[in-house]
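Here's the structure we're looking at; comments come further down.
Here the complex is missing a single protein chain, while all its other protein chains stay put.
What follows is chain A.
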Amino acid sequence: MNSGRCAACKHLRRRCPSDCVFSPYFPANNPRRFAYVHKIYGASNVGKILLDLPVNRRAEAADSLYYEAYCRIKDPVYGCVGLITILHQQIHNAQCQLARIQAEIGALSTQSQSEVQQFQQVENVGPSFLPDQNGVPNSTSFYDLSTWFD
C-alpha cells in the first residue's frame, strides 16, 4: 500500500506501521528532509536517537538533525561547525568594534566636559562683574571684559 507512508518508509521502501517513529517528523510531502538525514546519519541511527528521547522532544531533535545534515551536505568538510566558527569570529569582531566606539565616546565625553568647564569659567566671571541686587558693583570679582569686545 503506497498511500499513507511517511517519507522515511517510502525512502526505505517498507511498510509504514501505525507506530512508525519517523512519520510525525518526516512527512511524505517533504522527501528531501529524510533523504538528507538518512545520507548523513543513517535511518537506524536516527531511529535510535528519536526513540531515546521522550515524545515531546522528538520534533525538535528531528529538526536539528535535519539542519545538521543539511549543513554537512552543503559543506562536507566542516558541516555546521564551520558556522560556529564564523559566529565566534563575528562576535569577536563586534566586541572589538563596540570597545572602539565606547572608547571614542569616552574621549568625546572627556573633551566636551573640559570645554563646558572652560565655558562656565568665562560665564561665571561675567555675571559676578555685574552689580548685585542692590546695585552695588561686585568689586571682588572684577574682570576686564573689554578684550571680549575688541
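One rule holds in what follows: a contact is a pair of C-beta atoms (placed from the backbone, for glycine too) under 8 Å apart; a residue touches a chain by one contact, two chains touch by 3 or more; residues count from 1.
Everything below uses one rule, namely that contacts and distances are computed from a predicted model.
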| item | value |
| --- | --- |
| Identity of the absent chain, which is to be given by its UniProt protein name, from "Peptidase S24/S26A/S26B/S26C family protein isoform 3", "Putative exosome complex component RRP41", "Trafficking protein particle complex subunit" or "Protein LATERAL ORGAN BOUNDARIES" | "Protein LATERAL ORGAN BOUNDARIES" |
| Absent chain, residues of chain A that touch it | 24-27, 29-33, 36, 39-42, 44-45, 49, 52-53, 57, 59-68, 70-84, 86-88, 90-91, 93-95, 97-98, 100-102, 104-105, 108-109, 111-112, 115-116, 119 |
